[in-house]
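Since the structure comes first, as structure tokens, the remarks are kept for the end.
Left out: one protein chain. Kept in place: all the others.
Naming follows writing order (A and B), and every chain is counted from residue 1.
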Amino acid sequence: MPERKEDGLLDKGLEGLSHNFVTGTLEELVKWARARSVMPATFGLACCAIEMMATGGAHYDLARYGMETFRASPRQADLMIVAGRVSQKMAPVLRQIHDQMMEPKWVISMGVCASSGGMFNNYAIVQGVDQVVPVDVYAPGCPPGPQTLMHAILTLHAKIRSGELTQRREVRGGGAEIQISQVDGQTDTGAVRLLKPTTKD
Amino acid sequence: MSDETGVQDAETEDAAPEPEPVAEKHGVPVTDSLGQEVLHPSREQYRDLVETLRGEGYLVCIDLTAVDYLAHPHRSVVPGVVPERFELVVSFLSHEHKARTRLRVQVPADDPTVPCIVDLHPGADALEREVFDMFGIVFEGHPDLTRILMPEDWDGHPLRKDYGVGAIPVQFKGAGSEERS
Partner (left out) sequence: MSDTEAEFADLIAQTSEESQGLSRGSGTDRLREMGAVLRLSEADAAALEGEAGDPDQTMIINMGPQHPSTHGVLRLMLELQGETVLRTKPIIGYLHAGMEKTGETLTYLQGATNVTRMDYASPLFNELAFALAVEQLLGVEVPVRATWIRMLMTEMNRIASHLLFLATNGMDLGAVSMMLFGWREREEVLRFFESVTGLRMNHNYIRPGGVAADLPDGWEEDVLALMDLIPPRLEEYDTLMTGQPIWRERLQGVGVITADEAIALGATGPILRSTGYAWDLRRDMPYLAYDELDFDVVVGSYGDAFDRYAIRLNEVRESMRLVRQIVEGMPSGDYRVQDKKVTPPPRARIDESMEALIHHFKLFTEGFQVPPGETYAAVESPRGELGCYIVSDGGAKPYRLRVRGPSFVNLQTLPHMMRGGLMADAVAVISSVDPIMGEVDR
């Protein structure tokens, strides 16, 4: 039987490859593919789920990233967007669903309740889903609007693409824990404008 | 201004306390709380009163909840009613009279049992389970008195006043990452 190398492909995945220009290109290709083929799993719990559905709607359109079909089966999904408050009763379910997802998998903690317990600092709510699953991006807001959720998703894509995500995970020993800021309704960034509704839309 | 509001009694205690005659309806004391009718049956009178009200047209049990008066500083006292730690508050609605009425049943802390009204009002099923879960009040005769909001093996009754609200360490310990950078 061949000896298994400790730093080989089987143990450390892509990062275990010895780097030369062939494997470097391969790695870039894989990161490019991973960043562009993220499939989210349905894990909408509360108010944030409504905004997550709005992000998938026609106005904000998550379909431009190929992510509008939320996979009901966790086996088919790469990304779990924990949208809403996680109660004590739901925490084991969350863990079970996360465990069923195949590597590589990512977690976005959407909203303040998922990130830290939010306004519910009490007996009933898990104070941050990072106590249960490793989180890669924290999206603040109560609820974060579709623009913030998009920002979180695009940040995740960018970090997957650049490889920073896996580096952060190694450093932190869990999730990448990237924090973003809320970008809803701001008019001064120039990226978002409040439009008055017109019948011509 | 009705003196039977029951909310001003704390102030009139300093004056010469005279037992004011409280109106009765269906044999139980009735008071007026900000324009809403409140009946005060005892635990023994509770079920019969619910049946009587059903006969009068109060067909809908709109809400069934409880209050823990452990930490209440100005407990209002209705003459003829012995205040206990828990109060079961049951609201009824009559479609034909377009009227509401409310029952406040005193439930002692050492014997927190109350008759169940699920056979009269099936809609009280989940509401009674919630009161059991949150306060620990046992409903005699309930078909399935188990916790409904908390996990079934949870300890304690969260809405009691001696149960803290504060952040409790996460119950589910399946998480790995203890070291945070």
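Keep this in mind: a residue touches a chain if its C-beta (ideal position, glycine included) is under 8 Å from a C-beta of that chain, and two chains touch if they have at least 3 such contacts.
Keep in mind that what you see is a predicted model, and the values were worked out from it rather than measured.
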item: Which displayed chains the unshown chain touches; value: A, B
item: Contact with the hidden chain (one of A:M102, A:M119, A:A158 or A:V171); value: A:M119
item: Full-complex contact with the absent chain, from A:A35, A:M67 or A:M90; value: A:M90
item: Option touching the unshown chain, where A:G44, A:P134 or A:G174 are the choices; value: A:G44
item: Missing-partner contacts on chain B, residue numbers; value: 5, 7, 10, 33-36, 59-63, 65, 67-68, 71-74, 76, 89, 91, 93, 95, 98, 100, 102, 121-127, 130, 134, 147-151, 158-159, 165
item: Interface with the undisplayed chain - residues on chain A; value: 42-47, 49-51, 53-54, 56-59, 70, 72, 84-85, 87-90, 93, 97, 113, 119-120, 122-125, 142-143, 145, 184-185, 194-199, 201
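As a working rule, only the chains that are shown with their structure count from here on.
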item: Distance between chain centroids, defined by C-alpha means - chain A, chain B (Å); value: 44
item: Residues on chain A engaged by chain B in the complex (per definition of touch); value: 88-89, 91-92, 95, 117, 121-124, 126-127, 130-134, 171-175
item: Of all residues in chain B, those that touch chain A in their complex; value: 150-151, 154, 158, 163-168, 170-172, 174-177, 179-181
